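Every protein chain of the complex appears in place save one, which is left out.
Chain IDs A, B and C follow the sequence of writing; residue 1 opens each chain.
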């Protein structure tokens, strides 16, 4: 059994790690930590785990709390992970950070957008960007993985084959994304108070969201040139899920079926990526509770625009599920282990 | 024009007072206060008031802030109103308290359930209980009105005619009530964080909710004996509205139509009470946005139980609308002024 | 009193017309029709109107049903209005059609997108496009008004000043719009079954929605050239409201404040249009229940994109409220009569 620790296990992504790992036949959760819930049982923090028999929360936030673990998930705020990671690496532990601290190849971009100095600059160069469909080999060999952001996952997956093939203009990428509220984490704020959001909908962080440089980093590599995207996130009045609508300009004449085929071919054999064919379109609830990404495309012959719609569960393929997919790869386990699940419907 | 002040205008009930008074032809809102939003414009606190041209928030919480007002609404936490009210009365201002401080004829009950000493004990005897359908005359003559709680309003209105007529057993009153989340106020707590409540439902405060003694005070008067009720509130995943289901034991044989007629007769001429006849049943959305209470009944001949369903908008008939109804009565204005409205549907 | 009739009053837009007109001091609803609800009282069709005392539904769908009315609202499916309207005009009645039959200056566009022959081709030339902020004068003089679609209203209003001023590229207009489910009307379909949509979100009608040519007709006039837009609607899991996000390319360097000022100046004095200033952004619930349109803008200096967000209540400014605004204009009444209302919040 592989022993894993979770630092910061009382938030939503921590909870999802625990839920998915509970089904994993090769993993034992050996340690969970939370500074605010020291000594509590899991079911006291998440009533959804009523009856859970596992470790209680360790209140420490030091690397010692996960001594003896083979692999450590960091589900802590941005800035905390980079302080913790070096000690873990020194002990030979594998590390998967669910925050932003190890997503950037160039720490200066991190520092510019996250407005803090990076205290483990050298480590950022060793980290793999944990999007298995693009970086499976790097992840397998890495000791540190920066798990992608939720929005970037939903955006990079559909764009990857299109940019590689050069069929969309990298200078005209418009991303209109919509996320459920769990993306904001589990914290009390009037802005996320139930009555404020019920029946409501809004854009936020227009042109300033911190997932922008992460998206650009990856799209630039795929396009082979510097790419700047226009990224507009919105807050959906649901608990889970992201739907991203990409508005793209085709560089050559193609029809819907041709683009569908290009994507289907690119992702053939990928267990979690599904191309939804015309006339179907992806729906949030067809992926919530799963590690899947559904993608559909439409060519608008009148405007030569290519509209791409992708959906993921922001907490799973957009966070904890992808982290476990990365864990499976890093630990030489079958990549889909504990991650195969049809969505609960309706 | 009658000049009114609102102390504590940045919460949900304060917002609703302002929204309804904006349509009132005989009232001018002269002062609004909020300790946390001093100097702000209303639209900075409620974006729903974008474009509002009215007074800015006064940061004071003393009685001076509403000098010159004829009538003052207190939309402050329990315990704050009783400290403010005496000074207002001394200045000759009328006072309507939307909290619990002036709802109890016997301050000892307040002290027992609210766990604090009442600092204006004598004033509680002068206050009218602001349920116009029962106490119109007292309200007209009162200088202080204790505006009823939301649950009590939804419970007392349907029970009043039944208890007066002696057709239900006052010793077997079971109240199963369900409220939207706005009843919890506008405060940041993880328990009311959107993702926690979305798609969720639960009971809370079972057998301990502080609206219990308020309900019992009024039912006891109506029944002419001490009444203890079993009260179980639940939290509905919607923003607004209360539906109360009353499980009652008939003391004599009656059918549904007979009970309907008894209620219809009792509330004939009441502008805000509507008896919904079989086979119809009340629905939350048929009253949200209005000052109405809809009531339906069913006799179950198999068990001799009488099931009563009532719905109100917890923020309007259950709070701010009723407060304005009381204001109209206290100021000799038509009782329905600014309160006539069909619900927005769907 | 102006006498109005509503043909097809049992749908959502019919219900909203009735709700708003109930508050109108100068209008009497003299006749309502519904083929499926002949002889029923309004409260039998909409329980939200419990207690309503007005005309019962006339089951006829002929023009005779509204004899004696000064103005007739047509809230019937596309294709039905054009068959009814000529007889109404002949009787000298004013007509406001809430459907698409009289929105197009060129009937051939209607015929191409709606896939049916237009049986009142000549009348289409007489009709005014009922967007008062653009066509107040034409509406005042018209006997027939084609009331705009919900999406077009949300799109044309923010784009009008920008296209007139030439600051955005008319060849690169991308519209990513999101609507509540009431936009689909009041009809039973599995696709709109509550469990299918609860917690869900999806795009639909991508590049094929019939509001596209309506948007293009108006934008082309404003731009002074043929405009083709990329229009992608989505279905929000809420009952009401539209939020449209416009992704535009600036033709000159401007910052957010400059674009805000341009819009604010253009709509100065317009009672229903409000420019929401940075850092605020529009939210659906700040307009639901009202006839208002809120608009905000952001310039993204990194990409030179201009992102515009607009919100309306699809049933009010997007349908019945706008129709009544048009009625007020056509009947020489104050334009805002019965339409001034702050949103119920939360």
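We adopt the following convention: contacts are C-beta pairs under 8 Å (C-beta built on N, C-alpha and C of every residue); 3 or more make two chains touch, one makes a residue touch a chain.
Only a predicted model underlies this, so the values are computations on that prediction, with no experimental measurement involved.
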Displayed chains that the missing one touches are A, B, C
By the document's definition of touch, the residue of A:57, A:198 or A:231 touching the omitted chain is A:198
Tell me which of B:16, B:70, B:218 or B:283 is the one touching the absent chain. B:283
The listed residue (A:283, A:300 or A:335) that touches the chain absent from the view is A:283
Contact footprint on subunit C, counting only the chain that is left out: 12, 180-182, 186-190, 192-199, 237-240
When the complex is taken as a whole, what residues of subunit B touch the one chain not shown? 174, 176, 178, 195-196, 198-204, 206-207, 228-230, 232, 234, 236-241, 243, 245, 247, 281-285, 288, 298-300, 302-303, 305, 307, 309, 346
Where the unshown chain meets subunit A, residue by residue: 12, 15-16, 19, 22-23, 46-52, 182, 186, 198-199, 239-240, 274, 276, 280, 283, 285-286, 288-289, 294, 340-346
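What we mean here is this: only the chains that are shown with their structure count from here on.
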Quick one: superpose subunit B on subunit C by CA and send over the rotation angle as a multiple of 5°. 180
More than half overlap in residue numbers between the two sides of the subunit A-subunit B interface, or less? Answer same or different. same
I'd like the most central chain, judged by C-alpha centroids against the all-protein C-alpha centroid. C
Averaged-CA centre spacing for the pair subunit C and subunit A, given as whole angstrom: 39
Suppose each chain is reduced to the average of its Cα coordinates; what separation in Å results between subunit A and subunit B? 46
Sequence positions of subunit B contacting 2 or more other chains: 12, 182, 186, 198-199, 239-240
